[in-house]
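All protein chains but one are shown at their positions in the complex.
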Amino acid sequence: MNTLAGFSLIVLLGGVVIQILFGKILTTRLKGWISFIIGGISFGGILSLAPVIIRGQTIKANLFNWQAETPFSLYFDGLSLLFALMATGIGSAILFYCIDYMQHETNTTYFYTFMLTFIAGLVGLVSAHSLLMSYLCWEIIGLCSYFLVGFWYHETDAVNGARKVLVMTHIPGYAFLIAILLLYKSSGTFLWSDPAISAQFNTGIFILILIAAMAKSVMFPLHTWIPEAMNAPTPVSALLHSACYVKAGIYLVARLYSIVPWHPSWNFILMAIGCVTMIVGALFALIQTDLKRLLAFSTISQLGYIMTAFGIGTPYGALAGAFYVFSHGLYKGTLFLCSGAVQHAAGTRDMRRLGGLSKYLPGTTLVWLVAAAAIIGVPLTNGFVAKWLLYDAALESGAWVVIIVAWLVSTFTAFYILKATVSVFFGEPSSELQIDEINDASPLMQMGMGILSVACLFFGVFPQALVRWIAAPAITAMQFALPEKITFLGLRVDSSGAPITAGALLTISALLVVFFIFALRRPTPKGVSSFTGGDPLPEGGTLNAVDFSEFAEESFSPAFRILNPDPVYLWIWRTVTRIAESVKIGFGFFENNLVAFLIGAILIIAALVFVI
Amino acid sequence: MDNWWLRALFSIFIWPGLLCGALFGWLLLWINRKSLAQLQGRQGPPFFQPFFDFWKLIGKKTIIPVGVSWAIFYSLPIISLFSIVFALAILPVPWGGAISFEGDLVLFIYLLEMPALIDILAGYATRSVYAQVGSTREALLTIAYNLPFLSGLIALALRLKTFQLSVFTSAPISIATVITALALFIALLAQLKVNPFSIPNAEQEIVAGIHVEYNGLPLALFELAHALEVSTLAGLIAILFLGAITAPWLKLVIFIFISILIIVLVSIIGAGTARLKVQHAFRFYWTWGLIAAVLVFMASLAL
Amino acid sequence: MSVFSRLISYSRKRSPWVFRVNAGSCNGCDIEITPCFSPRYDGEQIGALMQGSPKHADILLISGPITLRTKEIVKDIYQQIPSPKAVIALGSCPASGNVFSGSPTIVGSAEAVVPVDLYVPGCPPRPQQILEAIQLAAKMLEKGETHSQKEAHYG
Partner (left out) sequence: MPYKIPIGPLHPAYEEPYKIIVSCKGEVIEDVQVEVGFVMRSVELLTQQRNYTRDLVLVERVCGICSNVHASTFAMAVERIAGIEVPARARYIRTIVAELERLHSHLLWAGVGSEDIGYRSMFMEIYALRERIMDILETISGNRVNYAMITLGGVTRDITDPKGILEGVAEVRKTLEKVIIPIFSRDPTITARTKGIGILSKEDAIAYGTVGPLARASGIDEDVRESMPYAAYGELGFKIVVQESCDVQARVFVRALEMLEAVRLIEEALKNLPAGPIRPDETPLAIPKGEATARSEAPRGEVFYYVASDGSDTPARVKIRTPSFVNIPSVRAMVKGQYLADLPIIQASIDPCCSCTDR
């Protein structure tokens, strides 16, 4: 069993090697298939670990010994399982989607190499026993994201975005490194399970690690890089947002629970950051007109929820967080893949120029609607259960500000997701759209998206499966006891958990079928247009995303100025460059006149010597 | 287990669910129309008019406008209807509350939010320009009226330390209950889209609002969902005041009485105001709603 | 099923919803329709309501001699009202053209554009007449006597 622990990691790295070695020979589609199979195998490998971990054991394995004290060993527990399953599972679905999505691209060896490395990086991060290896993986996924965001390197936006991603997550990453070194200095070990580390842990180190996690997990005010990362190919964005990148910070914070018992003020800090972040993300999502940017800000808001859930610090809160993190991966991945399909079909993701696509992309629309329902929190989807757990956890711990903020933000979530939904898929098609060329996503792409959305529904109807097999081991690993009332057949609902959701779903679907049979039996007149006051609709613009949210934007406009930290960063950047510039000028002057300086200095020294 | 299933089905379909909820909702809607008419010096509709409106709509042929997918057209009202039916089934009315569990308030609120979300989708899905304007207005209203609505319910939940609705009915009445009821009532005006917040279905501006293109059977279902929404929302306020009473029949009488009282109040407000603009409504809810929210929290955390 | 169909036809009588088309009227009829729903006449007591969307209506009220510009509009609106539906031609204009007969810019007869079920004479008819016509049309809908229902029945 212990040998299996590293299996997935090795398979993924093997995939990287295959891609590099045979990149010249293989066709684009074949590369995609190979990557997907590699991803699937690694997912299977991690699944095979699950039974052991659910039983409450941990798996340790040494990859190789570099030095006795800092072994590159793996430590696999429930928390690792949660994140590794997410990375490989959602990652495989995304790779499946890539097969068709990327088939017309050049340079796909580069793409698949870094995609696989990316996934391997997260698996490595979550299964690392040594903090040093964690940091290594932390930076590997950072670098991968830099390369992947800059995949279309001939586009200025993409390159600038990639640079911003690297700078804004790499620099705070040093805080993590400093924390590791400080811990090593005082405790003499890199292994996080070592009690010595727990003893040496203090608030300063917590803050340092939190800063790194905040930057990675787009917490306010370090969130501004993520919208810029939207110039990447869609599968990269999906992976970045749903499974791999932003979840790394969440993992780090969650992992702190297994390292050290938390001080109450840490919980407070985390909840405060989470609440502010969810408000900021939702507010900024309101005003976006680019579909992917909107989703990016929605990620910020959703990660605020997750951070808050982990910040509550009770077993129930941890459960909510674990559930939320997985659910978010599922539905956000779906939403991103759908946005990719939209961009693929319509050639744009500017919501002002889209509209009425439901007629041309029926499959994508259906998948999107399921995922949108999940993120809004419609009952019978996993998003609802996640929110339910969060509110319940907050109520249990008396954090009423969290409930009210989270709940109000969820109405904002509904608003901006509906804005995206209606302005992309419903309403009148914009006149700027080339309707004739629009085709739905290919069956393979639809399957990739569909699997994730079906999972959204499945875990909405049977949340117990996720709670029992994935979330519960994770919270055990976080040193929490499983909340009492949770049983397999009841999610804190002593007798009626699964029956009620499954029953509701059954009733609804049965009634839907009956109703449709009844409704379709009745002939309906054809060719009747919609009512436009008698005359045909005038030529010209149609309602779009801007019109949908214009008033909200206007009302919240002060918030957008105050809550945007980018100008501050720009100011810092300019100041730093200006200082560097002046320093450079100084040095430059010195350099250019080196001979004169030398001669002068010698003369002065000679004069001094002479005088003395 | 069997017994539980039967009781659940009973509360979904008979009491307080689909059947009784619809009948009660039609009664409330009739009272609304009748009292409005009386206040305006008119005779008003005959008894139980909404019932006949519903059946007439059922008997009409359905027109699906050009370019609208039939699946979306038919499924939206069904989803709207059943989410509100489930919400009503959860409501712990006297002799009801078969489906009751810890956290049902969360489910209840999300189910209650569904009709508004469906409406917003429906407006755009039917591709009528008027409905689209109505949808944007509805969407703006949802982020406005939820402030007093949610804070009212959450404050109550905090005071009772539970998200279980059936506990609400057994809680004693205090000043906090009254303030909560007020906050819920403020939100109710916009949720039911009555004057002065009849903004998303403003006939004089955007024809018939969101449901412009709906007709026949699907429109009937939307009307039915609206009737159920009326009884659910009025009932939600009414159950807050059932705490002190033990006899179920008295509970029922008071429940019905308070629901009717709320609807009459709504009618009086509707009769005495003009329709506000969406910006007025937004400002109203973010100022008065905020004040109500603060009051509610102060009352329930302090008292 | 027969109980339901009887309930449905009875409901048709009880809830006539009206959509108004001004097809070039002088306003005389239209300002007599509005009082139908005001306190003195109160059409709501027979269940009638004015609807803003033709998709919600049962009864189409046409006033005016149908000018050439509104001809297509009237046809379109008739199509947009879901069956079963009744058409009431209000006043003398849609019947004969009234004082405007002989004008080159009017059709003159509503019959030429849509099948009319009821004519209400008068220039303009009084509100009582209009309400009576609405009630009669509702009764025709109940009994299945309108053109739209007969058409569906016979072919």
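A, B and C label the chains in the order they appear, each numbered from 1.
We take it that contacts are C-beta pairs under 8 Å (C-beta built on N, C-alpha and C of every residue); 3 or more make two chains touch, one makes a residue touch a chain.
None of the values given here were measured: they were computed from a predicted structure.
> Please provide the labels of all shown chains that the missing chain touches.
Computed over the complete complex, the missing chain touches A, B, C.
> Going by the contact rule already stated, which one of A:E105, A:E396 or A:D547 would touch the omitted chain in the full complex?
Of these options, the touching residue for the absent chain is A:D547.
> Using the definition of touch stated at the top, determine which of C:R6, C:R40 or C:K143 touches the missing chain.
Only one listed residue reaches the unshown chain, and that is C:R40.
> Out of B:Q49, B:T162, B:S198 or B:N215, point to the residue that touches the absent chain in the complete complex.
B:S198
> Using the touch definition up top, pick the residue from C:S11, C:T70, C:S83 or C:S148 that touches the left-out chain.
The single option touching the absent chain is C:T70.
> What chain B residues would touch the chain not displayed?
Given the touch definition above, chain B has residues 36, 39-42, 129-130, 133, 136-137, 195-196, 198-199, 202-205, 207-208, 271-280 touching the missing chain.
> For review purposes, identify every residue of chain C that touches the missing chain, sorted by number.
20-32, 34-35, 38-40, 50-52, 54, 64-65, 67-70, 73, 77, 98-100, 102-106, 123-124, 126
> By the contact criterion defined above, which parts of chain A meet the unshown chain? Give residue numbers in ascending order.
So the residues of chain A touching the unseen chain are 532-535, 537-544, 546-547, 550-551, 554.
Note that in this section only the chains that are shown with their structure count from here on.
> Applying the document's contact definition, name the chain pair with more C-beta pairs in contact, A-C or A-B.
Higher C-beta contact count between the two pairs: A-B.
> Just curious, how far off is chain C from chain B if you go by their C-alpha centres, in Å?
34
> For chain A and chain C, what's the span in angstrom between their mean Cα positions?
Inter-chain centre distance comes to 59 Å.
> Which positions in chain A touch two or more other chains at once?
525, 528-529, 531, in rising order.
> Provide the list of chain C residues touching at least two other chains, using ranges where the numbers run on.
53, 55, 80, 82-83
> Which residues, counting only chain B, touch chain C once they are in their complex?
Residue list for chain B touching chain C: 33, 37, 40-46, 49, 51-56, 58-63, 203, 207-208, 211-216, 219.
> Taking the complex as given, what residues does chain C use to touch chain B?
That would be residues 5, 7-12, 14-15, 17, 38-39, 42, 44-47, 51-53, 55-56, 58, 80, 82-84 of chain C.
> If you look only at chain A, which of its residues touch chain C in the complex?
525, 528-529, 531, 534-535
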